[in-house]
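Please find one structure pasted underneath; my questions will follow.
With one protein chain withheld, the remaining protein chains of the complex are depicted in position.
Order of writing sets the labels: A and B. Residues in every chain begin at 1.
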Amino acid sequence: MKKIFTLITFSFLLLILINNSVLADNKISKVDSISKNLRCLICQGQSVYDSQSEFAISVKDLIKKKIEEGNSDNDIYEYLKNKYGDWIMYEPELDKKTLLLWILPLILFVFGGLLIFKKAFINYNKNV
Amino acid sequence: MINQLGYYSLVFCVLFSLFIITKSTRAIISKNSKFDGIYYNLVFLQLFLVLFSFFCLVFNFIVSDFSNVTVYNNSHTSKPLFYKISGVWGNHEGSLLLWLLVLILFLFLFILNSKKSENGYKLLTIVFQEVIILGFLLFIIFTSNPFEYLFPTPTEGLGLNPILQDPALAIHPPILYLGYVGTSLVFSSSLAATVNKSINSDWAKHIKKWIFASWIFLTLGIMLGSIWAYYELGWGGFWFWDPVENVSLMPWLCLTALLHSVLVLEKRNSLKNWTVILSIATFALSMSGTFLVRSGILNSIHTFANDPSRGLFILIFLFILILLAIIIYFSFEIKNPNPSNNFFWLSKETAVLINNWFMMYFLSVVLIGTLYPIFLEVISNEKISVGAPFYHKLMVPFLIPFFIFMSIGPRLKWIKDKFTKINYYQILILILSLVISYLIVEYSGVKYLFSTILISTSIFLFYSSASDLVKKNIQFPQKISHFAFSLLIISILVNGIYSKEINSNMKVGDNLTFMNKKIEFKSINFEKQDNYNLLRGHFEITEEGKIPINFQPEIRIYDQPVISTSEADIKTNLLNDNFIVFSLLKEGEVFNVRYQQKPFMIWIWISLIMLAFGGSLALIKK
Partner (left out) sequence: MKFKKLNLVLILLITILVFFALYLGMKKQNLYTTDHIVNKKMPNLISTELFTGEETNLSELVAKEKFTILNIWASWCAPCRSEHKHLITLSSNNNSKIVGLNYKDKIENAKSFISELGNPYDHILLDKKGFISIDIGAYGVPETYVIDNTNNKIIKKYLGPIDEFILEEIINILNS
């Protein structure tokens, strides 16, 4: 039975390997990757990449122009944040005001791990 | 007339609640050991009243009685019957009435189902649940009355938003509410058992089915919402980390943790405090979800019409309930009978703890991500966005250890297991998975070491859960659900990493070459339908050596209200979804065309259904 399952699993993987269209190269343009991280401000919950509104089209054209002028991704983000506020970025930047946002879940994770460690290792050996 | 009947039924329900609460509190204090049959009748009558009220509203919607404000705002004579009915709960007032209905229904079912349980526990559960019911009744009557009069009666209604007229969206709320409300019963029950000092494996066995039932509905409810988003919104995504989506995911994560910890409680009479905490937390998250969506505090497409007075009511109500829960939890100590109540590190109990650990971590990421912008704005007046990149960055790396633990955990024995269980064959498979994944990533050009490890651990999980399917010493529902979960993960990962798309402006007659496919924009035609006009685009996609496939996405132009939507044409097969959508650009002759190839989409839905199916098998078993 185990052998059949091994066979099925590896055939499945082989299928992925063979199917060309699944694996063809997946390059994404800079304009696309930057605009995916920007919120379309006049839309309901769409990124600038997804939206076809006038605002989104202008922003995408502007990104293209700025890339051609030699600006880095960061320059473009800074420019837009300066005009529209941090709200336009989907990814919250790591700075003083968002430090807690990024760190708190990790602190909680470590804290939870300690509790489990205490229960399953230390206390067990104490009482056994 | 119907309006008044509906309204006064609710008022009567309030009287019933007050009566039931007083009567049962008295019975509890007098420590009567016999359960008075009258409670069946009282709750049944209450159920009948609220059902009647609900049907009054349904009736008003069906006959399009626009003297009712809710009907006027949310319906239209030309709506098909199915959507007139689903319009009943597609708005704030009606959805609350549905919440109330399910709250009372579940209490009634609980009473029917708990014949063997202790009297004190049953009465306490009734008290707590009726407090929640009373709160909702007052909320509806004072701030969200679905039976308000409108005079003079308009001849036509306002509610014909075409985006909302979709089958998946129509049944998504009731199913989701069944999930949420189930957690209310678990909440009431766990508080009751705490006061009654009966948090033990018997209670676990009893409450397990309610936990599973809620979990099944919540899973299906979330799935339906995602299906709707994928097929209707036209962007090809199914999850956006929108605050309202997050608000349904949080109780789900908590409920999944609870589902596992209650099994430990049943089997080993352990994790008592933690299970009660999870029960309280799950309900608190469900209710907070209700609050966040209706109070105006969140900025999202999903939010109902905002009204600060409603938000304030729910906030205070929720605060009182949580305060009550905290006070009860700290006042009635839950004693552990066994002093050495600790777990061996290699055991199923510890595996469940690790599952809970990761679930709580994911929950904290979603919770903090959703609430932090609100708190930040209150403190510093600055507005930030927390979007998909945040959630991905914090959660995806943790999936790697999580998958490894999940491959091993379910197979461990209770109490104590031996190290030889994790045999060398599995380590070999893990290494082979790593090699295969590296080859896939190398061949496909996605050159991230990280993706390699991620895919390989998910393949390892897939293999482990698949081989578990034939093992005899593992429970059947568990096998199905865990396998479904691993299938879900692989589908989501492959879909996320290997989806391809192209986005271009085209005129009729233009061609586009993408990978090894040719996309032709053949023609466009104008059609008239009942309540909209449409522009149908004809596209032909030809792949080398294969028959060309025709796609017909639409741009629909509605007139009431004036909205235009893009309807994608999605062709699904077992391997891929091919997705074309187009939209009109201002200039009038040029269209923006977007083609996406999305691998494994259908498996995402299949695995979710299988996941819920596994849960329902667990329900039927005992």
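Quick note on the criterion: a contact is a pair of C-beta atoms (placed from the backbone, for glycine too) under 8 Å apart; a residue touches a chain by one contact, two chains touch by 3 or more.
Note that the coordinates shown come from a computational prediction; the quantities given were computed from them, not determined experimentally.
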- Query: If the hidden chain were put back, which of B:V11, B:L112, B:L323 or B:V435 would touch it?
  - Reply: B:L323
- Touch with the omitted chain, as defined above, among B:V63, B:L312, B:I415 or B:I609: B:L312
- Which chain A residues would touch the chain omitted from the figure, given the whole complex? 41-42, 54-55, 57-59, 61-62, 65, 80, 83-85, 87
- Note on the structure: Residue list for chain B contacting the dropped chain reads 291, 295-299, 306, 308, 311-312, 315, 318-319, 322-323, 326, 330, 374-375, 377-378, 383, 586
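Note that only the chains that are shown with their structure count from here on.
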- Message: How many angstrom lie between the centres of chain A and chain B, each centre taken as the mean Cα position?
- Response: 22
- Residues on chain B engaged by chain A in the complex (per definition of touch): 235, 240, 242, 300-301, 339-340, 342-345, 350, 353-354, 357, 360-361, 364-365, 368-369, 372, 376, 380, 382-390, 393-394, 398, 429, 436, 439-440, 443-446, 459, 462-463, 466-467, 470, 494, 497-498, 500, 503, 515-516, 543, 575-576, 583, 585-586, 592, 597, 599
- Query: Touching chain B in the complex: which residues of chain A?
  - Reply: 1-2, 5-6, 8-10, 13, 16-17, 19-26, 32, 37, 39, 44-46, 49-50, 52, 54, 85-92, 97-98, 100-102, 104-106, 108-109, 112-113, 116, 119-121, 123-124, 126-128
